[in-house]
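For this view, one protein chain was removed and the others were kept in their places.
We call the chains A and B, going by the order they appear; numbering starts again at 1 in every chain.
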Amino acid sequence: MSLRIKITPELGSLISFLCIFIFFGVFAPRFLTIESIGSMLNMAAEFGIVVVGVTLLMTGGEFDLSVGSVFALGSFIFVSAISNGVNPYLAFVFVILSGIMIGLLNGLITVKTGIPSFLTTLGTMLFWRGVMLGLSGGQTIPFQIKSRLIENAGGRFVDPFLNSVWIFLVTVLIFHLIFEHSRYGNWLRASGGNKIVGELMGLPVNKTKIQAFIVCSVLASFAGFLDACRLKTFNPLLGQGMELEAIAASVLGGTSLLGGYGTLIGSLFGVLIISALRVGLVMMGMTVYIYFSLVGVILIAAILIKHRFSVKFIKGA
Amino acid sequence: MSQVPIIELKNIRKFYGKIEALKGVDFLIYPGEIVGLVGDNGAGKSTLVKIMMGVFPPDAGEIFVEGKKVNLRSPSESRKFGFEPVYQETDLISQLNIWRNFFLGKEITKKFFIAKFLDKKKMRDITSKALDNIGIKIKNPDSDIMALSGGERRSVSIGRAWHFGGKILILDEPVTGLSVKETEKVLEYLKKIKKTGCSVVIITHNIYHVYDVADRIAILDRGTKVAEMRKEDCTPEEIMDIIRGKKKIV
Partner (left out) sequence: MRMSVLTWLKSKPEFGTFASFLCIFIFFGVFAPRFLTIESIGSMLNMAVELGIVVVGVTLLMTGGEFDLSVGSVFALGNFVFIYLILQNFPIFLGFILAIASGVIIGIINGWITTRFAVPSFIVTLGMLWAIRGFLLFLATKQWWTLYGIQSTFLDVLNGKTFIFYNAVFWFLVLVVIGHIVLENTRFGNQIRACGGDKLNARFMGINVNKLKIFTFMLTGGLAAFAGTTNLSRFRYFHWYLGVGMELEAVAAVVLGGTLLTGGYGTLIGSLIGVLLLSMLRNGMILLGIPGYWYQAIIGAFFIIAMALNIKLRAKR
């Protein structure tokens, strides 16, 4: 009559997060203050929104390496549009439309040509980064335009939390519901788990995947928009390296690299682990550089732990 | 027979590049019968049922469903007519649990404001009941597929196909890789399924497996149907001889 809890990957990421959290709570002065928790969440929000999309897509068995570029492009489109006198709401619509278009393109190329999405999106990553650099001339673009939209998207209703934190949490919740409680979530997992079987069972596998590509790009460009509203400037270096970090956060949360399994609650903690490390190390007075090393080591440790549990689980069954 | 066949395939031909996998095959299935489709490896059995399942179209020939000429353009069209597959390769997705697999593509949802949510409770219940009805005991519909034995997995596939099929179950090598005991169990399920009025096509290259359960047996050899007979009219040995090419068509 022993109490048996199935160690799901999301539980694993929650435990790791708590360990890190408690560690800093003990060793870093002022870590357990509302400000520091605020800055942890603020740091997590935009990146986290991107990770939601990446998790979705990876569950569907596909990669998107272009998210960093699309993130920057979202910021660029918004900032350059409003700087040229376009109404911010309309500019926001442009951002979302561009996300839809980019995702559709990623999806169509992958599905129609059979190029692995890792490579398709490696190509579009370079392409959109180049387009953005070309159009912006590699310049940062600050702006001073005032608008309700910008104030709300980049501001904070409840100090010290940025509004993007709430948006992030709501996004996680919505997609968690979609994952666990909708047909689409079921189909996406099936498409990622075994495309051939999915097709045999009559699922619209390709359509399901293309939709996931679109969601992923829309979320990335939306996060770019939030970034622009917060910083009131566009920077062409934005989002570089984000593609691999997003994959890492997803995997930390328990999403399978091979597709078929993903969890948004896990990804939430994956993202929080990364930003807790960052904030915590700064508060311990460590140089932020060591943070990269720690993220790397934790990533390797996480995959090893996950491996141990899953092997035990299969053996035990 | 006076009955209308549920499905009738006429003069079906299929090429894989230069290989002619089916060289003009006729095949039909009546309601409520178990048909054994036998033949050596590479005879074209899987190809024939894949055409019935709408996986790919034939290169020539016609398909009639209940007397009406149709084109089966996709698996989902085929499933709409009530043809349910259990493939030779596994047709369960190992990352999904039992009830998710059971209802894959046919999920039950309930409306909640504007969104449609999965009705998990209902699906769990139906899964357990459906499997129970044909004698399959599954502990928990939330179990991982990875945790099931080969026979249990096959049973889930069969139970699912029966539950959703209604008309014809198509089983491609359902007992390959199973132990003798598990094989017997699977054949028992098929008999129960037949009693519910559902037809079954069972593919195998081992005649002894189907002889017991089949009403009618068709033999394919290198893309041609070389014989077809009612079980009463032949012995397993005769059929083996035809498969081995020792005996000509009766």
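A few notes on this one:
Just so it is clear, contacts are C-beta pairs under 8 Å (C-beta built on N, C-alpha and C of every residue); 3 or more make two chains touch, one makes a residue touch a chain.
This is a predicted model, so every value here is computed, not measured.
Under the touch definition stated at the start, the shown chains contacted by the missing one in the entire complex are A. Within the whole complex, the absent chain has one touching residue among A:25, A:116, A:142 or A:155, and that is A:116. Among A:84, A:144 or A:287, only A:287 touches the chain that is left out of the view. Touching the missing chain, out of A:104, A:131 or A:177, is residue A:131. Residues of chain A in contact with the chain left out of this view: 65, 109, 113-116, 118-120, 122-131, 133-134, 136-138, 240-241, 244, 247-248, 251, 257-258, 287, 289-300, 303-304, 307.
Basically, only the chains that are shown with their structure count from here on.
For the pair chain A and chain B, the distance between C-alpha centroids works out to 43 Å.
Those residues of chain A that touch chain B in the shared complex are 177, 180-183, 186-187, 189-190, 192-194, 196-203, 256, 260-261, 314, 317.
Those residues of chain B that touch chain A in the complex are listed here as 53, 55, 74-76, 79, 85, 87, 89-96, 100, 103-105, 107, 109, 115-118, 120, 144, 146-147.
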